[in-house]
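A single protein chain has been removed from this complex, and every other one stays in its place.
Labels A and B are assigned to the chains in the order they are written; within every chain, residues are numbered from 1.
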Amino acid sequence: MDLEQITGFIGLVFLSFVPYIFASQGTMLAGRTGQFNVSQEGVMLAGASIGFLVADRFDSIFIGVLAAMLVGGLFGLIYTFATTTLNLNQFVIGLALFFVGMALSTLAFKLVVGVTLSPPLIDTLKKIPIPLLSKIPVLGPILFNQNIFVYLSLFLSWFLYYFLYKTSWGLQLRAVGENPKAADSLGINVTATRYAAAIIGAMLVGMAGAYLPMAYTGTFTEGITQGRGWLSTALTFFGGWQPHTIFVGALFFSAVEVLALRVQVLRSGIPHQVLLTLPYIITLLVMVFGSRWVRIPGFLGKNYDREKRSVG
Amino acid sequence: MKKTRAFKPSTLGKQILPYLLAVLAAFIAAGIFLWLMGFNVLQAYQTILFTSFKSRNGFIQTLLKFIPLVLTALAFTIPMKASKFNIGSEGQLIFGAIGATATGIMFADLPALALIPLILFVGMICGALWALIPAWLLYRFNVSEILSTVLMNFISFSVLDYIATEVWRDPLAGHPTTIPISESGRLPLLVSSPPLHSGLLIVILVAVLVYIYTDYTSAGYELVATGANPKAAKVFGINTKILFLLALVLGGSMAGLAGAIEVAGKHHRLIEGMQSNFMALGIIIGLLSKGNHGVVPFVAFFIAMLEVGANAMQRTMAIPIEMVFIVEALILIFTLLSDTRKK
Partner (left out) sequence: MAENYLLEMENIDKTFGTTKALDGVNLQIKRGEIHGLLGGNGAGKTTLMNVLYGLYKNDSGTIKINGEAVRILSPKNAIDHGIGMVHQQFLQVTNFTVAENIVIGTKPKSYPLMNLDEEIKTILALADRFGLPVTPTATISDLPLGVRQRVEIIKALYRGVKILVLDEPTTNLTPQEVDALFSSLRLMVNEGLSVIFITHKLREVLEVCDRISVLRHGKNVLTMDRADASEEAFVKAMVGEDLNVENSILYADQGLNEKLSNIGEEIVLEVKNLTVGMDEVPVVKDVSFSLRKGEILGVAGISGNGQLELLEAILGLRDIKEGTISLAGEEITNLETHKLLQRSISYVPEDRWQDGLLSLATVEQNLILGLHRQEPYSDGRLLKRSSITEKATALIDTFNIKTEGPHDTAGNLSGGNIQRLLLARSFSQAVDLILLHNPTRGLDIPSIESIYSLILERKDLGMATLLVSENLDELFLMSNHLIVFCNGEIMGRLKRSEFDKYSVGSMMSGIRQGEE
């Protein structure tokens, strides 16, 4: 491979890196307040479908993304209402919402577009070269000649890191996910924190979904996420629920994804199905080894009830 | 240990009422949506609820849906009894189907009496083995079964695609499909037109056996105790770690059997997409039944009925089939919500 191929490859990695980042960082944000939401795959699908339909209707990717984020936020609201306020099992509610999102994505598409062989297409995202910076050799084309979501995903990862570890809001948010009773005893509003994190997190997940038709296919197809929601959930897990390690993990994931596609194009003789399974197999392997060093938020998956008495 | 003789009408009513209300609420919510979209709600609901009973064909279609749904529900509920979640019945079903197809093609010369049991057995084993991978990862490395079972599904899709396009491809089919299995590997029919295969009897038998296992045996009690509090179960001498593994593998064998029966009874070959949405529906059935194996078949029949109605509704009224799936998910959510009232 020559240099151009390598920069081209890394450029593609960043392109496919976006949905993992948005979905995983969104999952992480809710997780840091103790909520383990497994509805990602469904919320991404709903975001992809509705985002696409709205973008097509208004001929605006911006409005489309906004709609996808609204849909995601709605899912987050329902999720946290059922778990934080009604105290229902987080996993079961997440699963139910996964189903709803999955069905909603196809339903909305069929109701609006109908069953057709030639679905409408939207323009896919354009590259926005950053003046001057994009001219830097090697780094320029990789980092500074991408679509806006790539820039956003980089910014988001930095921002979440800064927010969680360098601000006192971040400290409070993490305290809620580690020991809500301690946070509560210091006057932090546990419920409000959980609502905010779940809703904003799910908005990011919805946005991750909307990116797929906008960056790749130009249209929505059933099951367009191909398990990226679940992979993102896994990534959040072995990324240790930290923005910076998730960032690295997402790079790794997208590199595997792009590599698999590349090898397929090269007609290496390896059946392409084998390559398609690579991300999942590698994820399983990483989960085996990751479980040893990863620390999960202390209160992950549990619901907090102030008046619950310790038993004994 | 649900009641043996305590089926007092009042308690039964108390148990069923929340379900009825949840169903009602889900239908009302979906009805409002359909009405806003300009559909004839009444006609839609008539189609959904009564298609199964209007014609012989409708009823048999319902039974054909019922067969895999009971099994994928059991694939979820057996691990759930031990507090583990199997979200991998899709992949386990596919592996059962692959095993069944391979057996039906490679041992085509065997007589039906030998081949049919072999196909079903291999299907179960393949489903069980596919579940064994996440189960073992849980046992050995403490990897959460929730994510690993899901990821195994995606791997199975590629395996199926490979077999249907590279190994035993049917060149005449436009869709990735294998060549058919041997005639002698097909399940005998109970009713010939429209065809209803004898998988129905197998499923009923299996459902009864599972019910006996979890509710009437000491071994099944250990599963239930583990699910009720793994730590206490361990303190009182139950090997919970092995039970987690066993429950997941047993669940996998149920899904594997579903795949084998779909191949031997219905498709007679491996078809991409044959897993349909059985996994999601199985999970919904399992959660609605709250893991009670006495009621799983009844809930499964209800859901099968809705699914057949949904197909008819899509055909005659152009309302997408997913509408009914959302109704089913809503029933689940409303049922869960009704649980909070009791606390």
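Everything below uses one rule, namely that a residue touches a chain if its C-beta (ideal position, glycine included) is under 8 Å from a C-beta of that chain, and two chains touch if they have at least 3 such contacts.
In this text, all values refer to a predicted model and were calculated from it rather than measured experimentally.
Visitor: Hey, which of B:64, B:225 or B:321 is the one touching the hidden chain?
Guide: The single option touching the absent chain is B:225.
Visitor: With the missing chain put back, one of B:30, B:150, B:164 or B:233 would touch it. Which one?
Guide: Final answer for the missing-chain contact: B:233.
Visitor: Give the residue, chosen from A:182, A:248, A:270 or A:285, that touches the chain omitted from the document.
Guide: In the complete complex, the chain left out is touched by residue A:182.
Visitor: Please output the residues of subunit A touching the missing chain, sorted low to high.
Guide: Output for subunit A: 165-172, 174-175, 178-179, 181-189, 295, 298, 306-307, 309-312.
Visitor: Name, in rising order, the residues on subunit B that touch the hidden chain in the full complex.
Guide: Counting over the whole complex, subunit B touches the hidden chain at residues 1-4, 6, 216-222, 224-225, 227-229, 231-238.
Basically, only the chains that are shown with their structure count from here on.
Visitor: Would you mind writing out the residues of subunit A in touch with subunit B in their complex?
Guide: Per the touch definition, subunit A meets subunit B at residues 38, 82, 86-89, 91-93, 95-96, 99-100, 102-104, 106-107, 110-111, 226-227, 230-231, 233-234, 237, 271, 273-274, 276-277, 280-281, 283-284, 287-288, 291.
Visitor: Quick check on the complex: what are the subunit B residues that touch subunit A?
Guide: 37, 85, 87, 137, 141-144, 146-148, 150-155, 158-159, 161-162, 166, 280, 283-284, 287, 320, 322-323, 325-326, 328-330, 332-333, 336-337, 339-340, 343
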